[in-house]
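Report on the structure given below.
Only one protein chain is missing; all other protein chains are in place.
On to chain A.
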């Protein structure tokens, strides 16, 4: 993140942003460059500073130190209306006493646009969002999804460079949420505007984003495209936060067998020759993070070590799976999830989850052999919690 880029070349650039209330520092030395037309998602648990960062970019919060550039202009001390941004809020924030048309027109009237231009822009936005029949209704007479459409329209009519979304779908029920999610993605493909989107929902982040900034405690933990975030999480926090069901972590240390580095825990060993990254020296304490879909559980065959046998057909796990060195695990809990099942196992004295086909045939207490797809696993330093 230390790359020095020219703020003029990016759509939105946050430089060394600091925000503090007295001695309480919310954001410290935060830098972020967002490219033209990019869809950035700020993702993190509540209280991580993601909404605060968005409010700083919008100009709704006065920052303590640093600079904010939008479209090559230093807007650090400019009013929100002069920054070329439109914002969509979680609670829709529609003006209750005005009709939908009035809501859309409010910003344009404040900007002093002529009547004809206002009508034209409202007609266009209404067409894009398909809210023409609602134009003369009051917000109270709209459903949640319709209200959020109008709120998006309010940003749309202003013809802004950058769209800011502050958890726009969090107040909607699950079905509407997935509908509007697709709609926002479509809108982005149609308009090609820069969009910054705050959410705590990783599904929204993974589906919408060009790049995701995972935040915790006011610090960007990792900024990367969704695939990288998912497959190569920068640290333990990102690894645990992204993915559902979550990644499980095994504590152990680096060993060696037949010239191949291995992961050793409680007498079991896993070969690490397939690992995409640097395996530290022998004896180093590490944490191995594996996603459930990269663990294959198989029936214990007569001769042991037949990793991936049985359930090996499941997903990628069967593919470059490495034997667990005969240390079979025990099924503790079986969580059927419809299309497949989540198995909670006890492996080397630690909890581990594995995805299995819906008809896996395992019962609680069964002994299973395990196959790991190490090429998709992550090793973390025990001290720094960073990926190795």
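Some notes on this structure:
Criterion: contacts are C-beta pairs under 8 Å (C-beta built on N, C-alpha and C of every residue); 3 or more make two chains touch, one makes a residue touch a chain; residues count from 1.
Heads up, the rule we're going with is that contacts and distances are computed from a predicted model.
A chain of this complex does not appear here, and its UniProt-recorded name among "Sigma-70 family RNA polymerase sigma factor", "SoxAX cytochrome complex subunit A", "3-oxoacid CoA-transferase subunit B" or "Glucose/mannose transport system permease protein" is "Glucose/mannose transport system permease protein". The chain not shown here is touched by just one of A:27, A:56, A:94 or A:196, and that residue is A:94. Across A:50, A:121 or A:154, the residue that sits in touch with the chain not pictured is A:154. Only one of the listed residues, A:12, A:58 or A:195, touches the absent chain: A:58. Within the set A:12, A:85, A:328 or A:356, the residue that contacts the chain not displayed is A:85. Residues of chain A in contact with the chain left out of this view: 55, 58, 60, 79-81, 85-87, 89-97, 106-107, 110-111, 138-140, 142, 147, 151, 154, 158, 166.
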